[in-house]
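For chain A:
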Amino acid sequence: MSLAADIFTVLCLLAGLVFFAAGSIGLIRLPDPLSRLHGLTKADNVGLFFVVLGLLPQAGSVLAAVKMLLIWLLLQVAAGTVAQILAEYAQALGRSGGGRR
Partner candidate 1 sequence: MSAAPLIGLGGAALVAIGLYGLIVGSDGLKRVLAFNILGGGMFLVFGAVARRGADGGFGGDPVPHALVITGIVVAFSATALAVALLNRLAAASAEEGKAPSDTPGGPS
Partner candidate 2 sequence: MSLPMIAAPPPTLAGALLVLVVVLPLLGFLPFFFLGARIAERLALGLLALGLIGALAIAAEVSGSGAAVAYFIGGWAPPLGVALRADGFSALMLAMTAAALLATGLFAMTGIGAARPRMPPVFWPLVLAAACALNLAFTAEDLFTLFVALELLTFAAVPLVCLDGRPAQYEAALRYLLYALFGSALYLLGVVLIYGLYGTLDILLIAGRVAVEARSPPALMLALALMSVGLMAKAALFPFYLWLPPAHAGAPAAASAMLSAVVIKAPLFLLLRLWLDLAPQTLAFAAGPLIAACGAGAILLCGLFALGQKRLKLMIAYSTAAQIGYLCLVVPLAAGAADGGLALTAGAIHLVSHAFSKAAMFMAAGLIYEALGHDRMDGLRGVGRALPVSLFAFALGGASLMGLPPSGGFTAKVMLLTAAVGQQAWWIVAVVMAGGLLAAGYVLKVIVPALQAPDRPLEITPVSRGREMVALALALGAVALGFLPLEPSPFLAIGRPGAWAEAVQ
Partner candidate 3 sequence: MSLFFDAALILLAIVVALKVVTGRDPLTDVIAFIAYGIVLTLVWVRLAAVDVALTEVAVGSGATGLVLLRAAGAAATAKQEARPGRVTKGLAALVSLVVFLLLAAAVLAWPKPQPSLALAVAEHLPATGLGNPITGVLIVFRALDTLLETVVLLLALVGIWALAPDRTGARAWSGTPAPLSGMTPSGAQVLLAQLLLPVGLLVTVYQFWAGANVPAGAFQGGAVLGAMWVLLLLARLAPLPRLEQPGLAVLVLAGPFAFLATGLAGWVWAGGFLDYPEGIEKPVIIVVEAAIVVSIGVTLGLLVLGPAGPQAADRPGADAS
């Protein structure tokens, strides 16, 4: 049982890492702010989901597991809002297409 849980955790964490890596590469490689944001938030949200999912079996109690899920939820809200604000800021500056920053 515990072996199965461990394998599940490792697989989920690895999956999460892949998404984080993809998001980070996107941040560096994509050309303009909006597509960078798009790539980053999408990939990171999914990546974090996998990390939290993987850690759930390792949480000692139900309460700890619920806390982790709440943290994930909170981050979803925060990341979504921040991406929205950044995008508006970029648009206001007229940098939505091309340009380095």
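In picking the candidates, the idea was that all candidates are chains of the complex that A comes from, given by their letters.
We adopt the following convention: contacts are C-beta pairs under 8 Å (C-beta built on N, C-alpha and C of every residue); 3 or more make two chains touch, one makes a residue touch a chain; residues count from 1.
These numbers were taken from a predicted model, which means no experiment stands behind them.
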**OP:** Please find, within this complex, the candidate from 1, 2 or 3 that touches chain A.
**Re:** 3
Subject >> Interfacial residue positions of chain A with respect to candidate 3 in the complex >> reply: 74, 77-78, 80-81, 84-85, 88-89, 92
